[in-house]
Every structure is written in structure tokens, then in C-alpha cells.
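Every protein chain except one is present and positioned as in the full complex.
Then we have subunit A:
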Amino acid sequence: MCHNSVPVAAAGHLFEVEAPVQIPASFDYVRASTVDDAISLLERHGPESRVVAGGHSLLPMMKLRLARPEWLIDINELFELDFVLRDANTLRVGAMTRHATLLESPDIARLFPIIADAERVIADPTVRNRGTIGGSLCQADPAEDLSTVCKVLQAEAVVRGPGGERVLSMNDFHKGPYETAVAYNELLVEVRFPIRPHSGSAYEKVERRVGDWAVVAAGAAVSLASDGTIDDVTIGLTAVGMEGTVTEAETLLRGHRPGEELFVAAGRIAALASDPVADQRGPIDYKRHLADELTRRVLRRAAARAGEAQEG
């Protein structure tokens, strides 16, 4: 729930709305006081209820009547989900953590610079005061940046329901565009990022104007072995129709010393693996070109940052 315009798929439907109504249809509003309270409210009101966090994706959709929940469950008072905590091997981020908080966190800037890279280009500072990491992931917009970032960092999503918690990989969490594994009576409560030694990460996005959705964006994370070779690497692309990461390029890089020739080869693979559609943001060839170029750039920066990283 972070961006400052209606979702890409929603934008196409704009002209099908008969009257340009800019006020949501009627609904009942209730504010959850705890996570358990939110889950019992979801249980009670059923699939026609929706959770609102920052509201910057859901409310625009409700104004356009693309979403018409009967009940709106406001989770903005769930301060228990607003945290950035570091364990020995994990950084735990609460689902209600605002984009602005992520951007201000020194732990995140040091351990996962890819998150700070992405946050700087998500919408604008005012929208980032409201939007949350949980809302962004649950909206699951195909052009959304943090979904790619979480995949690249091999993060896990902690989802709580009436029966307790389950922990999902990002691939299991994401079911497709605008679709996640979160059931109607469940809430995403936390995202866990594994901390790896000698690692670096980076994100880069091409947008038409400040605050817009990506034309294309790429993210990469690199971990180095003690001999300087690539121990692990992940590459993710945004807004080019890819569900997973660019595994073929990752396999090519693993075990080798980071270098420009490898990055060029990885970029070429990423361009071929991408499956963009032509739209108002550009034709297919241009988007493939961006996938290639941005993959090289983020690999370069992630590898350089991994080389500088002292801390695990």
C-alpha cells in the first residue's frame, strides 16, 4: 500500500467506470486493537472484509469501485507490528513498518542496502509516511518494488491466522499478480531477512517520472566466499512478468570471481528470461534492454558492496 497512482492493471479499467466516482462505496469501518483482534474481525466478517494499512493502494481502488469491501478493518493502530529488530542471523521487520521508517533505519542501510535503494524510489516521501512493507507485499502489484527486493534477499513472510503462524518463502507467498497465499482470515505480521556474511545488495529502477511505477527495475544480492568467489547470488526483475528470480544467470555466476564479463553475460540472460508486455511505459525491446542493463548495474554494485562488507 505504497504507490501514488492506481495499480497498473487497475489503470486500464479507469475508462470503463461509467461515472468517475471518486468516493468509495459504502462500507463499515472497524479499527483493530491487536493482531488477535484483527484476525477475529476477519473471521467474523468473512471474505468481503479487507484490511487497510497505509491505504495508498486500497483506497484508490475503492474510489474507482475496483474494490468494494463490506467491512474495512483498519490495522494502523497495531504498533506491535511496527518494528525493525535484529537477531543474530535475521533482521525481523514488522508488517506495519512504514516505508519512511525502513528508509531511516541504519541497520537496514548497512545490512541490506537494496532496501534503502528501493525505498528511495518508491512513490514520494509523503506517500512513504503512510505506506507499509506489509501492505506493499500483500497488494502484490507486479510493478511493486519490495516484492522483488524480498525475493532477492530470500526473505520469509510470517502469516498469522486463527490456527497460529506459518512461515512462507516469498515464492510460496506470491501466487501471482495481486494474489498472495494470505487467506481471508490471516494477516501478514512480519518479514524475516536472513543476514549473510560478506554480502552486498543493490536495486535500480527506471521510471518515467519521480514516484512512478517502474518501467523496469532490477535487484541483486551477492555473498562472497573467503577466497573472493561468489558463494551465492540472486537476481530479481520488477515489472517484466517474472515470478521467480533469474536462476540461469545465478547458476552462471556462482563459484566465480565477480567480473564485468560475467555481469554482461548475466544481463543478457536476464533480458531473455524476462517476459515484458508493451504498454504506455514502453515497448518490449526497450524493456528487455533495461532488464539487461539494470542487471549488470545492480550486480556491479552488489558485488562491490559485498567486497566492502565487514559484518555478517
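Heads up, the rule we're going with is that a contact is a pair of C-beta atoms (placed from the backbone, for glycine too) under 8 Å apart; a residue touches a chain by one contact, two chains touch by 3 or more; residues count from 1.
Rule of thumb we're sticking to: contacts and distances are computed from a predicted model.
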item: Listed names "(2Fe-2S)-binding protein", "Acetate CoA/acetoacetate CoA-transferase beta subunit", "Polyketide cyclase" or "Amino acid ABC transporter permease", with the criterion being the UniProt name of the chain not displayed; value: "(2Fe-2S)-binding protein"
item: Listed residues A:51, A:72 or A:91, member touching the removed chain; value: A:72
item: Sole residue of A:56, A:174, A:281 or A:296 that reaches the chain not shown, by the stated touch rule; value: A:56
item: Residue ranges of subunit A at the interface with the undisplayed chain; value: 4-6, 22-29, 31, 52, 55-56, 59-60, 62-63, 72, 74, 76, 100, 123-127, 129-130, 210-211
